[in-house]
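The structure follows.
Yeah, one chain of the complex is gone here, protein chain that is, but the others are all in their spots.
So, chain A:
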Amino acid sequence: MSPTEPGVGAPLLAVHGLRKSFGDNEVLRGIDLEVRRGQVVALVGPSGSGKTTVLRSLNSLEIPDGGGITVGDDLVVDFDRPVGKRQLNLLRDRSAMVFQHYNLFPHMTVLQNVIEGPVHVRKQPKADAVAEAERLLQRVGLADKRDAYPFQLSGGQQQRVGIVRALAMRPQVLLFDEPTSALDPELVGDVLAVIKELSDEGWTMVIVTHELAFAREVADEVVFMDQGLVVERGAPEVVLGSPQHDRTRQFVRRLQQRF
């Protein structure tokens, strides 16, 4: 996939009126989102704003109470009606998630982590899956770690394996849930560099992040959420540079004060 391929810029992912409550706590109160093919969308906002819940819903890790998700021109999941397992699995197959805490399988080597889904779920021939995994590991600079166990790697290396594991699922959309917030500061750069490369290659990505400088550099669009609603969206330099809403301004100011 590359940005020059036909179909770039066509809508790939659409979220309409997504709602979700945990008990009395209404975390999503009608979220709309559109992601075009090859686009990188950054979801930012204070904790509790619902941004992670949106991301998890895209991978069927949460089941929304209402609204809908459309992927491509053939998959529509309508949460206003009862949704079957099959639909949730189809939705899940379209995307792959990179987790905040990596969530690598600790009892498997790096290579086994990467080929687990392709071989045991997608039933790809093992030799193909291994070749693909080695190629991807090479790209993120971890070819020599293929037989290491996760505990032998640094956080940054583990997260790069997490990214490779997601890529090996050949998703249409890559989802990142605060991919660098569990990392030591000096390891953040390596992971961000890999994500930047993927965006340059034309991958479609939705990234939940607190790294506003990175969002500014890599995102085509920034969506600011607060209290379960989208407050503001637009080009990064607008939303993060000269926000229109008070809540966005406060948020941006507070994050910048850290430095």
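The rule is simple: a residue touches a chain if its C-beta (ideal position, glycine included) is under 8 Å from a C-beta of that chain, and two chains touch if they have at least 3 such contacts; residues count from 1.
What we mean here is this: contacts and distances are computed from a predicted model.
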item	value
Omitted chain, identified by the protein name its UniProt record gives, among "Polyketide-8 synthase acyl carrier protein", "Succinate dehydrogenase", "L-cystine ABC transporter, permease protein TcyB" or "GTP-binding protein"	"L-cystine ABC transporter, permease protein TcyB"
Of A:Met169, A:Ile195 or A:Val222, the residue in touch with the unshown chain	A:Met169
Selected from A:Phe99, A:Phe176 or A:Phe251 as touching the chain missing from the view	A:Phe99
Among A:Ala14, A:Leu61 or A:Leu255, residue touching the chain not depicted	A:Leu61
Chain A, residues in touch with the chain not shown (by the definition above)	59-61, 89, 92-93, 96-97, 99, 101, 103-108, 116-117, 120-122, 149-151, 165-166, 169
